[in-house]
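A single protein chain has been removed from this complex, and every other one stays in its place.
We call the chains A, B and C, going by the order they appear; numbering starts again at 1 in every chain.
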Amino acid sequence: MTAVMEKADASTRTGDVPSFDVTIRVRRFNPESAGESGVESRWDEFHITAYGTDRVLDALHKIKWEHDGSLTFRRSCAHGVCGSDAMRINGRNRLACKTLLKDVNPDKPITVEPIKGLPVVKDLVVDMEPFFASYREIMPFLITNGNEPTKERIQSAEQRERFDDTTKCILCAACTSSCPVFWTDGQYFGPAAIVNAHRFIFDSRDDGAQQRLEVLNDKEGVWRCRTTFNCTEACPRGIEVTKAIQEVKRAMITRAF
Amino acid sequence: MPTAQGGTLYRGREGMWSWVAHRVTGFAIFFFLLVHVTDTALVRVSPEAYNAVIGTYQTPLMGLGEAGLVAAIVFHAFNGIRIILVDFLAKGPRYQRVMLWIVLGLFVVTMAGFLPRHLMNVFGGQ
Amino acid sequence: MTNATHGTPAVAERVGTLDAPRSPYVRKKTTRGNYELYSWVFMRASGVVLVVLVFGHLFVNLMVGDGVEAIDFAFVGGKWTNPFWQVWDLLMLWLAMIHGTNGLRTIINDYAERDVTRGVLKGLLYLAFTIVVVLGTLVIFTFEPCPAGADPELLASFCTA
């Protein structure tokens, strides 16, 4: 199968996929190359040829597969559903597999860096443990009292809709690592944990809302959010993250007063 | 702050920059307030002392500083209201950007009302 | 599919060092309780009130009459003989100081990561808060608009009565 890109203008009607040259600047870090002054990171620049539907992930693959095999990044699904490849592209957090090169101005070098606020392990790979630890702390599972029904629990379509937005989270950490508050001391639970708490707090079947609100009432909990909206802008799933955080805050206030 | 160890600046959008501005203005106002209360306290010392200090507020340099301060307060106040609306209106987060433009609009209007008069007072007199 | 134009990176430049990888993660301590909640609510409530107070203050001081030119001992004295302005300024002082101090506390918490630094900075902050609030309160309440022996020229007109 040939790659296909149907575009309105006649020049591409021939079936030839237009190609263009692009420069990728990647922030490199090799933990095993200790110099005199400790382990250094550096910028590497690569020039590659890309096509209309190529994503940043394709570019990284091209670099890895044709230029420098040691370039290291995570990826799996390649279409924005597994959450492996959140990284900072031209200064903003995005998924490499969901960002088309032609949409990030390929005329200038495209910079690619690891996400911020989590320890870098190698090149674009960061240690995700702190992120998942926060996630685990908010009890991300259905908590119910009373007897299990023999069939399903009843939930109206409206009740289901109430928390739909936050069920979409793929735990990619784009939000948390875009949050200026998270960058400071890394103690803040971060938007992703709150999003996942929200998913249960507003689920009509769940009885654990009080416990989760208690957890997030922590000094490092929701109150650290300064509504900077970086998380909402960064979320590749289009989740209204800040809105979810506000809803959790309001639930806490209602509970306290 | 949006710089990292060696990395590039995070290219946040309106939300992030308005927060930076809010923080910077809050910080500035606080320190001004420390000074302002202290100098006002001089009224307890003697009218001469107070007038001497307050007199410096009337120099052009301080006049400009004062304009900056008012600008800081005006922005901080309007943006503060925006933050509150974002917090308490269900649709707040969705309209945060629009509200920021409104804040900036009001800021310009307010400053347009204040600045000419103030500057005239500072530079115009005698 | 693509043409390799380079076998090695064309440009390599060095930037700063990074944190140790896989640094162990611990949330320092859990500090639950409604303190942050109240402080958050207070920031908003005081903000709303402060808008009125501060704008009123600025308006009267800078816009009415001759603006900043008109501010002198007499002006202030004239204002504080009126209990209305006394309460106004007192409220403004307290709210602004608590609001601002609490705001600065947040900022310190954000950027000062070491416990010692945090402690020192907050100590200074609270000290400044106390001094300023006490001083300001005293001034507003113990203010003497027509101090004996002062040059009557400098005083409010009603002092000569």
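Please note the rule applied: a residue touches a chain if its C-beta (ideal position, glycine included) is under 8 Å from a C-beta of that chain, and two chains touch if they have at least 3 such contacts.
The rule is simple: contacts and distances are computed from a predicted model.
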Name under which UniProt lists the unshown chain, selected from "Molybdopterin synthase catalytic subunit", "Glycerone kinase", "3-oxoacid CoA-transferase subunit B" or "Succinate dehydrogenase flavoprotein subunit": "Succinate dehydrogenase flavoprotein subunit"
Contacting the left-out chain in the complete assembly, out of A:I110, A:M128 or A:C175: A:M128
Touching residue (missing chain; options A:I24, A:L171 or A:L216): A:L171
Touch with the omitted chain, as defined above, among A:N30, A:T49 or A:Q211: A:N30
Touch residues of chain A, complete complex, unshown partner: 1-6, 12-15, 30-32, 53, 55, 64-66, 68-70, 72-84, 98, 100, 121-123, 125, 128, 132, 135-136, 139-142, 148-157, 159-160, 163-164, 167-171, 200, 203, 205-206
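As a working rule, only the chains that are shown with their structure count from here on.
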Of B-C and A-B, whichever chain pair has more C-beta contact pairs: B-C
Centroid distance [mean C-alpha coordinates] between chain B and chain A, Å: 35
Distance between the centres, which are taken as Cα means, of chain C and chain B, whole angstrom: 11
Interface hub residues of chain C, defined as touching at least two other chains: 15-19, 111
Touching two or more other chains - residues of chain B: 1, 6-7, 23, 83, 87-88
Residues of chain B that touch chain A when the two form their complex: 1-2, 4, 6-16, 19, 23, 83, 86-88, 92-94, 96
Chain C residues touching chain B - in the complex, by the definition given at the top: 15-19, 44, 47-48, 50-51, 54-55, 58, 62-63, 66-69, 71-74, 76-77, 93, 96-97, 100-101, 103-104, 107, 111, 128, 132, 135-136, 138-139, 142-143, 147, 150-151, 154-155
Complex contacts: residues of chain A adjacent to chain B: 27, 41, 88, 90-92, 111, 113, 116, 178, 180, 183, 226-230, 232-233, 240, 242-243, 246, 249-250
